[in-house]
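Only one protein chain is missing; all other protein chains are in place.
As written, the chain order gives the labels A and B, with residue 1 at the start of each chain.
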Amino acid sequence: MADLIQLVTNGLALGSVYALAAIGFVIVYSATGVVNFAAGQFVMLGTFAGVTTLVTLGLPMPVGYAGAVALMALFGLLFYAAVYLPLSRSPVVTIIIGTVAIGITLQNAALLTFGSWPVRLTSPVEDMIVEVAGAVIPLHAIAVVVATAVLIGLLWLLLNKTALGIAMRAVAQDVRAAKLMGLRVNVLLAFTWVLAAVLAGIAGLMLGPMWFADVNMGDPIALKAFAATIIGGFGSLPGAIAGGLFVGLAEVLGASYISSAYKDLIAFGAMILFLLVRPQGVFGERIQDRG
Amino acid sequence: MRSSLPLVAVLLLAGFVLSFTASEYTLRLLNMAVIASVAVVGLNFAFGYAGLISLGHAAFVGLGAYTLAILTTQAGWSPWLAAIPAILGTGLVAAALGYPLLRLKGHYLALATLGLNVSFSIVAANWIEVTGGTNGIARIPGLSILGHDLKDERSFLWFGLAVLAVLSVLALAIHGSRIGRAMMAVRDDETAAAMTGINVTGVSVSAFALSAIYAAVAGCLFATHVHFVSPDDFSYAHSITHLAMLIVGGEATVAGAIIGATLLTFLPEWFRIFGDGYLAFFGLMMLAILVFLPTGIMGLLRRWRRAPRPGTAPHGAARS
Partner (left out) sequence: MSSAADGPITVGATVPTTGPLSLTGKQYFNTLTMAEEDINKAGGINGRQLKIVIEDAGASNSTAVSAFVKLVQETKPPFAFLTSYSTQNLAVAPEVAKAGIPVMYSGGADAVAENGNSWMFRIRPADSLAGRAMAQFATGTLKATKPGILYIQNDFGQGGAAVAQKQLEEAGLKVVASEAYGQNDKDFSAQLLRLRSSGADVVFIFCYPADGALVLRQAKALGLKMPIVASSAAFVPAALQLLSAADLDNVWGVVDAFVDPSVGGRMKDFAERYKAKFGTDADPYGLAYYDGAMLMAEGMRKVGTDPKALRDWLAAVKEWPGIGHAYTFDAKGNGVHDLAVVKAKRGTKALELVQSLKLD
């Protein structure tokens, strides 16, 4: 029993990070139709934004975190202007390859800047643990799950209760209609990229203390986020959350109860199965809406 | 499109002429380019002809290469003999996978095939008894023709160019045939194609299986050229590269596939002179090509030759 609690908590913490990465991916997809293969590099950059402010500059924690998030917002804006805008009218394949190309550049630029050594960010709740029925749970893992839940709540409020969020959703649904309504579509799209970058950045900051960060960690995270997105449903926020948690749990429980060597087949197998049987995922858009 | 055949001939001839003057290193890169070209000309059936976005092409290259590697090293078959089940088997597997998968479109299909490729890598890395696990399979025998071993880069290149020539002509012939036109009809408008009596699923699956057969040929060439296969030679990153080659080459043509495959094989090697940051440059360069040459190198060539005629550039499979 203690083992099961342990595994479930670890799976949820892992899944929370996947979920946040998946949400960043989904927000961009819903608003712009872009399948962002550089999404994993966004998370990697988030961690290294934290490394820059907290370790290199040695800023105190609240300032450092705020600084890292600000850096990511800036990055999102830059990405919008330098990558999204030039590619926005291209066919879907060109956009896929384009985001892969910029992903290669980001990863190698990070290697040049930060080197190949893995780094460890310290957590505000470093080394604190909670024992539940014999399971040892790091406070940081709980904090990650809680922070993810809070972020998702805020995101929901933003998208459903604020004028900005409602305008964003209008753009996501129909750009031309949004333009006719007098919405400043470009500003809203830019904000979407900023939001995605910030969310990925926060995911990066949270995983820094849990795992070690290195400049090559982006792509594996992106793959899991893709699987999460498909399982939960393309373009759906609740789907991204459910998918992320599912992938995290499948990874940990699958390794324990099925096979540690083949555990990743569960997530990707489920992803393919969902595509075949229920391509709209658990919560997703109806497939004829797009594609 | 009609102009593709002369251009393909010029490209292959250029490769042949280069084979006499090029250094060993360039010859090796040319061989890699030819092998990639075979794979990408194949991918063109799926993407360029039928509009299917596949990010799992490398898995089919790998399936072909592994089948040949296993049959030659463990069962002692000659590579020529082993190539037959490697190629046909891969085609059958692709057809079997294609039936359920190809109902998906656009990025759904892209991510499904990506998942397929990741799954292939996991199995290749863990089914140790058969695949040798992550250590891969070494000492794969090379090809020989009439007692002449294709051991050196130059004679392998001649053979590779011959294979590429045959497969390119075949691809062009299919393009002009009824089935090729059916593929493009499905790409351009599935509903309309179905209404004219085209079996949409059958045509899509044929295109997918054809592309996998070409991939398997590339895999067999790869295995007999490098004499070593391991899972990371066929990772999903290679699938993305294949698609990138097709896009960079441009206009979903056979000539474009060969140009793109060659360019993206050589580019990272040329960029080595930039030192540590060379892959960062490579990424930027690719982005620049996509942004400034949306119809790829082929589009550029066309523009050089004559003023652009409206509507001649088939925009790949802009279906999303």
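What we mean here is this: a contact is a pair of C-beta atoms (placed from the backbone, for glycine too) under 8 Å apart; a residue touches a chain by one contact, two chains touch by 3 or more.
This structure is a prediction, so every number in the text was calculated from the model and none was measured.
Of the listed residues B:Asn135, B:Ser177 or B:Asn199, the one in contact with the hidden chain in the full complex is B:Asn135.
Which of A:Leu59, A:Leu111, A:Val125 or A:Leu273 touches the hidden chain is settled by the complete complex: it is A:Leu111.
Contact with the omitted chain, checked across A:Ile102, A:Ala203 or A:Val252, is made by A:Val252.
By the touch criterion stated above, the residues of chain A touching the omitted chain are 3, 6-7, 10-11, 13-14, 108, 111, 115-120, 129, 136, 138, 207, 210-212, 214, 216-217, 220, 251-256, 260-261, 263-264.
For chain B, the residues touching the absent chain in the complete assembly are 23-25, 28-29, 32, 125-126, 128, 133-136, 138-139, 226-228, 230, 232-233, 268-269, 272, 276, 278-279.
Going forward, only the chains that are shown with their structure count from here on.
Averaged C-alpha coordinates give centres for chain A and chain B that are 32 Å from one another. Those residues of chain A that touch chain B in the shared complex are 33, 35, 37, 83, 86-87, 90-94, 96-98, 100-109, 112, 219, 223, 226-227, 229-230, 234, 261-262, 264-265, 268-269, 271-272, 275-276, 279, 287, 290-291. Within the complex formed with chain A, the chain B residues making contact are 47, 53, 55, 100-101, 103-108, 110-112, 114-116, 118-119, 122-123, 126, 236-237, 240, 243-244, 247, 276-277, 279-284, 286-287, 290-291, 294, 315-320.
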